[in-house]
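Rather than the whole complex, this shows some of its chains in their spots.
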Amino acid sequence: MPTILGQNQYGKAENRVVKITRDGATHHIKDLNVSVALSGDMDEVHYSGSNATVLPTDTTKNTVYAFAKEYGIESAEQFGIHLARHFVTSQEPIKTARIRIEEYGWERIEHSGKGAHSFVRKGQETRLTQITYDGSRWEVVSGLKDLVVMNSTNSEFWGYVKDKYTTLPEAYDRILATQVSGRWRFNWSHDEQKTPNWEKSYEETRKHMLQAFAETYSLSLQQTLYQMGSRIIDNRGEIDEVRFSLPNKHHFLADLEPFGLKNATEDGAVYFAADRPYGLIEATILRDGCEARIPVDLTNL
Amino acid sequence: MPTILGQNQYGKAENRVVKITRDGATHHIKDLNVSVALSGDMDEVHYSGSNATVLPTDTTKNTVYAFAKEYGIESAEQFGIHLARHFVTSQEPIKTARIRIEEYGWERIEHSGKGAHSFVRKGQETRLTQITYDGSRWEVVSGLKDLVVMNSTNSEFWGYVKDKYTTLPEAYDRILATQVSGRWRFNWSHDEQKTPNWEKSYEETRKHMLQAFAETYSLSLQQTLYQMGSRIIDNRGEIDEVRFSLPNKHHFLADLEPFGLKNATEDGAVYFAADRPYGLIEATILRDGCEARIPVDLTNL
Amino acid sequence: MPTILGQNQYGKAENRVVKITRDGATHHIKDLNVSVALSGDMDEVHYSGSNATVLPTDTTKNTVYAFAKEYGIESAEQFGIHLARHFVTSQEPIKTARIRIEEYGWERIEHSGKGAHSFVRKGQETRLTQITYDGSRWEVVSGLKDLVVMNSTNSEFWGYVKDKYTTLPEAYDRILATQVSGRWRFNWSHDEQKTPNWEKSYEETRKHMLQAFAETYSLSLQQTLYQMGSRIIDNRGEIDEVRFSLPNKHHFLADLEPFGLKNATEDGAVYFAADRPYGLIEATILRDGCEARIPVDLTNL
């Protein structure tokens, strides 16, 4: 055979599962989008179409819903661990499971009626996690996407290389805005280790990231990115690696000179918020001595 | 000529304008997407291509940015009124202007650094307004879209018509969720009237709408919709008409019987959040004696 | 009661129905997205939540799938007429039905195997129709969206009004590109009239529209729009009214002067294809003596 099969995986993607927990008249929501990818002894299904080792993707979907009921959803990470362990340990041909989960946040609607079962979707970032398990080693990479942040000052950009295609004027007071896509890898990797408090870890990591963004006087988006990542590594011992993909959401000063208007930043300026193209800044920040394992292409265009 | 020209309008759509106001180290943002549509003596440009009465769409764009600087953006409504008046009163061929604005909310990032110029985009609903002016009469229709809400109980659906194609079982405890698209029309229409406080009106209208959603024990989404609208009319004297387009974001109980699992709502259930198809419920609620003027087709589906 | 109910409608939106017809080994596809909206005696469901006159949206969904089997899908228009008639004539409280349909085109994959049951989605425009029926009068508005066209020359723009905010230089050889959204209304309105050949009408209307776009030497997008519409009215006697919403997809000449490069259109130029903002040109073209009935707001922007 002149061709051979390389890495392959399959499963049901984007299972939209909502779990309501009732604590009397007070309800709680977990709202997830769960994608299952399984690998193992799957050569024959590719070569001949024999499904003898294939657990149907439909079954992986059923398992997601059944587990949400049987075990509840304490956190996206814990739920993903549960699912990954099940697939790898219950089906001999399946050697590796990767569970990816998106989580949508909700907050309560304040009102004067009885009960606490009314919610409005937060709508800000989408929380993410990816759990990989090969029967012995765990890898948990959590993160978020679509968190849009802006500093309306304290950002400069100058002192860069100029070649024959360079026309950009230097900037000493610009808007710095980005739509954060970030992933962070936990150093929890074996069942013998104590698992992190996934919910608290997320809240704290998000907070450190936002504070680093706000508190950094920025000379480049790369510098801000590094501060965001190193602040996480410095403060969260459970995390060894962070990767960010940060589009520079350009806000250009509107050119109002033709109309006899000054548009200076110090007076409060008017900006054109551009769509495309955009600078795209991506980097990994590591705890010293740790290995980089988050794929470069997990987060970018 | 066997064909004639009917209603026509033109202008620059989706001008993304961001205005920063500086109050010392404390900054404020207005983040808008402004679309201009002008009508008037425009027959010739359609018939012969003569642009003699056409103010270029590029000029309408420039005007948006210049006005943001010259007059600031107190509210989307006020800004739209300013623009509409300008186009109709400064260009003889232009008889009517319609300004549509989307507004994106931002909140401050809490941190321990100096200054208050760091923001995170709220990400919840998009606020909307549409201002129309014909030289004498104003019409302001504001609203929002993409506000996702859920009641995890206090919703039933039964007692409906059954024909030969009806298979739906009656429901006595279901999730009610929707993505609110709403518009409300102000009764301010002439310059002699006092203008509403646009910002306060929006906050209060949104609050009443959310509270009505949360506090209504629902026998149908139509009933909830009507409560949301009438609560606004009852509480906000500046508003005469409301229209909602409410998709019923179905959350179906996962069928876990094949796995020997009970999935009863009273125990906290697991749901499948469906995408398509979805019920779509649309209605106008009016102050008694007032005319319905908001177009029926808020959605184009 | 200080508030009253205005126009209202409800139904199941976005029913994705695919019908395969087998003619031996040769198969045919109809691939539709069907949205049902019903109106009638629906006051009580809004006021009190009584569903006594409400045919469930789930039933309207079932009807779509059942009718696709019972009667087939000869054309989207014919299918919509069938559905609308059923809802209005079979349920006393339902006075009006509006059926909206999107249709996705497929073409055959050329190959040397047996049979003709392999397809690739065309991916170009989405075909549209809307059927409205009140028990006696029909209104059929068909059309399309997302058809992107470009003339790389034969477009000028000059001789326009200049005010203090005008900076646009005149153009004597520019790209004209747009993403066509169009709707056309048939004069078929009663069962006694012969129905148009819906499939042929669509193909011919699309052809005339594209040819008018290509063959018009354009002094403004308005002029091109009018030519597209009047060409349809002139050639298709079954159509009395056309409305277009045409975004001007700007292609700006890249400014290469700083690099010592000439970028003249006559030599073949390089353009920056911009996203936002964009000119938006909208107009109705009517057969002389006919009434304009297509709503102005094809877009909600």
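Per-chain residue numbering starts at 1, and chain names A, B and C are given in the order in which the chains are listed.
Just so we're on the same page, contacts are C-beta pairs under 8 Å (C-beta built on N, C-alpha and C of every residue); 3 or more make two chains touch, one makes a residue touch a chain.
Predicted, not measured: the structure shown is a model, and the values here were computed from it.
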Number of copies constituting the complete assembly, 3 shown: 4
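Rule of thumb we're sticking to: only the chains that are shown with their structure count from here on.
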Any chain in contact with subunit A as well as subunit B: C
Label of the chain whose CA centroid is most distant from the centroid of subunit A: C
Subunit A and subunit B: spacing of chain centres that average the CA atoms, whole Å: 30
Cα-centroid distance, subunit B relative to subunit C, in whole angstrom: 23
Length of the line joining the C-alpha centres of subunit A and subunit C, rounded to whole Å: 37
Sites on subunit A at which at least two other chains make contact: 258-259, 275
Touch list for subunit B against partner subunit A, complex: 16-22, 27, 29, 31, 62, 65-66, 68-70, 106, 109-113, 115, 117-125, 146-154, 175, 210-211, 213-215, 251, 254, 256, 258-259, 261, 263, 265-275
Subunit C residues touching subunit B - in the complex, by the definition given at the top: 1-16, 35, 37, 42, 45-59, 61-63, 66, 90-91, 93, 100, 157-163, 165-168, 218-220, 222-223, 225-226, 229-230, 233-234, 241, 243, 247-248, 276-288, 292, 295-301
Subunit A-touching residues of subunit C, taken from the complex the two chains share: 164-165, 167, 258-259, 275-276
